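As structure tokens, the structure follows; a few thoughts come after it.
All protein chains but one are shown at their positions in the complex.
Chain nomenclature is as follows: A, B and C, assigned in order of appearance, with residue numbering initiated at 1 for each chain independently.
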């Protein structure tokens, strides 16, 4: 039996830990031949592979990134793509594929499975917004880094009597902003799930000033929007605030606050700092459990499933149920954030 | 309404985060007067208090330790202790107490509740062995630190072709050893729940040598015992291995390995390094949620309960059910550790 | 004797460590009364003070920021400012001032000294570009943080086959970029001291691609400029690249590289993350030595001096010599960075 492994979408701390677990148990316990597929689905489109042996995975557990590389290539967006994937898999004798990815990558896995390529999914996104699982790996590390950033910014905000705004990732959901914001003691937390009222944010900061707190820390998810805003275009031309693509909601907010209140405001965009580097212990354990469960699924021939975490237990959910269903933030957590606000 | 807060037992990262949440919501949302009880139950025995205001809790979230101090004092082990506690509470107008602690401290809370002191419990132990909750706060930080330690020791073990043994906390259960061991890629993990066979451990290391891995990393919980061992006396005279109290199972193991195999062995006892310092983001969020839920319980008058985490949700369990029931390690996790062993 | 302490300019990790050392030795060894001056020179302009006792400095050593607050207020830019400073000092019985700051703040100290306010200076800037001292405190921490950032970005750059550009602080000199770039193994390092040729940078990245290195990491100081560029306006309207103030040289470079080479490029601006938080051990020791030496200078009445580090030794240099003389990067270091480039 020959099993392929691929990682697609944005990188997340823990991909290598999944690969290590899949390969280790695949080779040692099941005697499989393991093969790495380069750069996500692109590798199966183009026939780009690398060997995965016990040697390859030595020392891999703590390393960030993905030794397989990753991409956002979607074979269904290319003429004849799916057939090419099937052909390449067949030609290379690949009997099954462990697919590590988020919404898009796993959606492809679901559809390729229907076309005859046996797939098993492992949920990966630092945003934690994938449905049917309590946690995706990578999220805990992202929150950890964002929380450290808030700790650092706190001392500067306080020393300079400033508002500091930290913009974190989260286009559609505010998981990182919410958990890091609570962990770091942010004074205002803004998430995509709840459009914000700029005036209310400023009011909040003003009240702190009146209570003698001469600084404030705001954490905002990149996808958070002011009430009434129709849409924010990311990554191209300019957004609806008149910012060029560099300036997202964080910079918008900074300018608005300086209009309302006589206080210096600074903006920090955490960006790629929150997705790289060595995974936390939590993510290493989760990624390892996912990897082990995924190769176990291959072994028992249960394809078309994604491994998931429910409470403390690893469970399985159909891949086709997962795609396109974002998991919004826990409202209990959001309510908690308000207790510490202002 | 006047609400007391105390922390008992060993310190754990996150106690201050609980105190902050309890005080913040108590004062801001419920208008309570909050009072700190010093050094666990000892403070109620001796009448030692400190004020807890919004000022006191400023900047408290990321700080390790406990601003209230802590102790292992048990009023039920003192002549007239429980009555003294009741008297001191009454004299100082304390209507309810939020008790942050592990098995012992919460056991006292259950009994004091029956005697008429309204208590609410918050589960704290870095060992994670408290029943009825998926996680206690402090555990994630301990695992994080132990995992960092393993990362560091790995490079030394490899450069020197040595066996390095890391002894971590866990007298009765192996949670820290197991999670940190999996996260750090330990080659052997030994826990109290499963007596170990020294020869098998050595066999494991030998096999690695034969496969060209000239080093090994062993993680052992302080309470792990060799098969057939009757008891290990901690903290006094000498243990059954002939070690003085300084030398626990880690040192025993080191000597045994050097007897069986021609390989240098070093022992590191992580000790108090795994319980101090700033809590991880995970523990800060958990501690904050616990604190909020605890003061909410006080507000609705549901005493005799402990806040707990089930999956992603905060729930409540009767304090009297908690005491004396250790939560052993998850067997699925233990099986996973064996996949990566040897 | 009553001694004031103030911190001016941008905050830097270690200010609190200096304050602690000055206050501790001032009170314990010399029996001085110590007084905190709030927000740099503004505190002496406005008469804003706070007490500095042994209590105040307890636990201060590891904390980032400045408990005194800081500002860039320059009394010489205000009508009657210097006289107000003298008057406020006199009224409050301040006999001498320990001034913690960079070029501007220390320049004011030099001039106020000539007007009759006895001052002693402590060199502080994360940029390390102050003359007459080998190191300013805060620099080591900034390099440490920037180096951690590069480590994180490396794994993402490699997994995605991207160019990642990290823009770090350094308007006039490239100390942080150079040391963090060497420490992090950057492929290209750009500093203000050496105008860069965009084509050469791209050539460098291309050569890496041809050698099979599908990613590159560029570290650029905010003040680095392309050859022939006349000036870059910071912090207002737009820069000469057509960026609004948000987009500095990092974004400019990102766009240029994507024009020349078919490779995805991402930009991260480290910003305020590199100046906050707990100082490294190195900066704590240096800050402590500076603080001790500064109060010693006060004790012997040698005013108008700045403490400085030459090799391993603390020495003293006249404040009036320091102002306006930037220390450019060490050329030996710059040559070393080229060895590892491309």
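Heads up, the rule we're going with is that a residue touches a chain if its C-beta (ideal position, glycine included) is under 8 Å from a C-beta of that chain, and two chains touch if they have at least 3 such contacts.
Just so it is clear, the structure is predicted and the values come from calculations on it, not from any experiment.
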(message) Among the chains you can see, which ones touch the chain that has been omitted?
(response) B, C
(request) Looking beyond the chains shown, say which of C:90, C:310 or C:325 touches the absent one. (result) C:310
(request) Out of C:129, C:179, C:193 or C:222, point to the residue that touches the absent chain in the complete complex. (result) C:179
(message) Even though one chain is hidden, which residues of chain B still touch it in the full complex?
(response) 7, 10-11, 13, 15, 39, 63-66, 69-71, 145, 148-149, 151-156, 158-161, 164, 243-244, 246-247, 251, 266-269, 271-273, 275-277
(request) Against the chain that's been left off, what residues of chain C make contact? List them. (result) 21, 24-25, 28-29, 61-62, 134, 140, 143-144, 146-147, 151, 179-180, 182-185, 278, 280-282, 284-285, 288-289, 292, 310-314, 330, 332-333, 336, 339-340
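Everything that follows uses one rule, which is that only the chains that are shown with their structure count from here on.
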(message) As a test of understanding: of all chains, whose mean C-alpha position lies farthest from that of chain B?
(response) C
(request) Averaging only over C-alpha atoms, locate the centres of chain A and chain C and give their separation in whole Å. (result) 34
(message) Quick check on chain A: which residues sit in contact with 2+ other chains?
(response) 151
